[in-house]
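Subset of chains shown; positions unchanged.
Chain nomenclature is as follows: A and B, assigned in order of appearance, with residue numbering initiated at 1 for each chain independently.
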Amino acid sequence: MGNSFGKLFKITTFGESHGVALGVTIEGCPAGLEIDENFIRTEMQRRKPGQSKITTQRKEEDEIEILSGVFEGKSTGTPIGIVIRNADQKSKDYSHIADKFRPSHADYTYFEKYGIRDYRGGGRSSARETAARVAAGAVAKMLLAHKGIEIQAYVSQVGGLALEKSYQELDLSKTEDNIVRCPDPVVAEEMIELIDSVRKDRDTIGGVVSCVIKNTPAGLGEPVFDRLHAELGKAMLGINAVKGFEYGSGFEGVKMRGSQHNDPFVKEGDQIKTTTNYSGGIQGGISNGEDIYFRVAFKPVATIMQDQESVNEAGDVVTVSGKGRHDPCVVPRAVPIVEAMAALVIADYLLLAKSNKLVDL
Amino acid sequence: MGNSFGKLFKITTFGESHGVALGVTIEGCPAGLEIDENFIRTEMQRRKPGQSKITTQRKEEDEIEILSGVFEGKSTGTPIGIVIRNADQKSKDYSHIADKFRPSHADYTYFEKYGIRDYRGGGRSSARETAARVAAGAVAKMLLAHKGIEIQAYVSQVGGLALEKSYQELDLSKTEDNIVRCPDPVVAEEMIELIDSVRKDRDTIGGVVSCVIKNTPAGLGEPVFDRLHAELGKAMLGINAVKGFEYGSGFEGVKMRGSQHNDPFVKEGDQIKTTTNYSGGIQGGISNGEDIYFRVAFKPVATIMQDQESVNEAGDVVTVSGKGRHDPCVVPRAVPIVEAMAALVIADYLLLAKSNKLVDL
């Protein structure tokens, strides 16, 4: 339980940080979609470690191999199996923590739940597992591209350093121009400096990833429990290190009055639109055709390059020493993960919406 | 799709605001649990309309009828069917909006999704549906009580008026002492005044509900996608008017450094505990035995007692007039709903955790 995501466009992942391989099975991808392996590889590059001075220096190529479900370059409707071998395992980096519970990691909770754990690099709890999601998300993105739907995430905050501008005021096409993935080049530079200084302190820091989904048709969402934003929220909260999710007006919106917050409907040409979008493109849990936007809070990474006191399985006091190669801040590498999970949600809800009306059968 | 919640302890709801009845089927409640109907009724009273001057003045008794699954006062393991008849329907209140799209309601999106809609009082999109959840949540609470698990929600913010104190500094037993359900009697009074003034302006305002879950055993949660906080987040985002969810350090935590944010493990007597709890009782998506706490943002209610411009199904400009009897602020009545959904999540994950270890089989 817990390794699958989605209902019709559904993925199931397996794999530990330092096991033989990670993998994902993608079910429900409609047949006839051109599968561009290079695009999947490009997405993997955006997530992979070692891509810049502000990410972990681990080297993993994250090479994908498609095992099934694609024939002569197109999806066949059968499950797409993908594996990603773990090349740079360096298990000895982790032997020193075999029976220790690292603070704010999942060591203790996995041990309590299962009575046994793969302690190498966090095992299944490692963010390395998200590589499988990015591969699957790339397939979902190709499906969405077919419908004109675009997903763009970017770093909007690092520590206390936040973008003031809304997504409409930014040129999101510049997001990939810098290593922190912030579309404002000036703020990006400050963010990079901040992360670099945190890294030099052998510490870590949190951040926020914002995301915009454009051109979603109206009608996606499955109330009452599987509202579109509830599933987006779950998708984001299921990413390592995430502590919060808000969409549209979010937590700030609670201060507003209804008369300000309501989004007036107007007709523009053939289409019904809203003049403001505090709703974040979703009303009653169903997309209304406006931009969907949301924000995701990431805590500071728990692995720090400092000594920390903790306990081991026996309950003895021990020192956990910071070793290995870790990210001082996860948000630059989290951008493609947020996009991948958003793509998976939208692809799934697109398929779910095919049987809503009798006239469409 | 979308009307069920949970995997083993699972509910399915039906019903519209102004249909014949609402209902819920509860599956997976372990056999032998004493079902106290009066407790369910008490919970229903906390949610029902018309309970104070700061809630809607609609009168609905929300009387429950248990149709199955309980025999001689105990659960039998078979599904518990509950119905709640809609007494005070007053459908004529809604005839004036039959073909109009009320701003920031679900009228337009339901129409786009289904091509047809029950316009009376929002139909299925009405928060009235949450009555069924509160009934089911009451059963889940009885199960949790059997394990000593307690869930307490309270109003921590109305508009810009926020409690400064953390839940540890508050006496949560005072929550039900005032009509706004804020455990600080002084702030509660201010909140009530604020809501009352908003009501007199024929407007609405948002708020925040905070929630604490105590005595959860370590080991609950189903990584990687169904992390305990991801499911809690989905549960909360599935409540009407919710725009955001954060747990533990939440959005504020992004400003912290790892060295501050990490929760050190220590041994206290027989138990492994943490000295701080920025993790919010959940690490790697699995409960660690510390208090679980989270915050839920509610937007200002979309129904305001003012004229608003909008369009109808034909796209013509129309005026939507505020009529009927509505809540100026939902958070006081949202407190039991938040608790109910939290109880459903914890009950479900408690059952899911029964088969984690071979030694327990």
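Assume contacts are C-beta pairs under 8 Å (C-beta built on N, C-alpha and C of every residue); 3 or more make two chains touch, one makes a residue touch a chain.
Note that the structure is predicted; figures quoted are calculated from it, not measured.
Peer 1: Tell me, please, the full copy count of this complex, given that what is shown in place amounts to 2 chains.
Peer 2: 4
Convention: only the chains that are shown with their structure count from here on.
Peer 1: For chain A and chain B, what's the span in angstrom between their mean Cα positions?
Peer 2: Going by mean C-alpha positions, chain A sits 26 Å from chain B.
Peer 1: Show which residues of chain A lie in contact with chain B when the two form their complex.
Peer 2: 1-5, 7, 13, 101, 103-106, 108-110, 112-115, 124-125, 129, 157, 159-160, 198, 201, 203-208, 218-227, 229-231, 233-235, 237-238, 243-251, 253-267, 272, 274, 278-280, 282-289, 297-304, 306, 308-311, 315-317, 352-353, 356-357, 359
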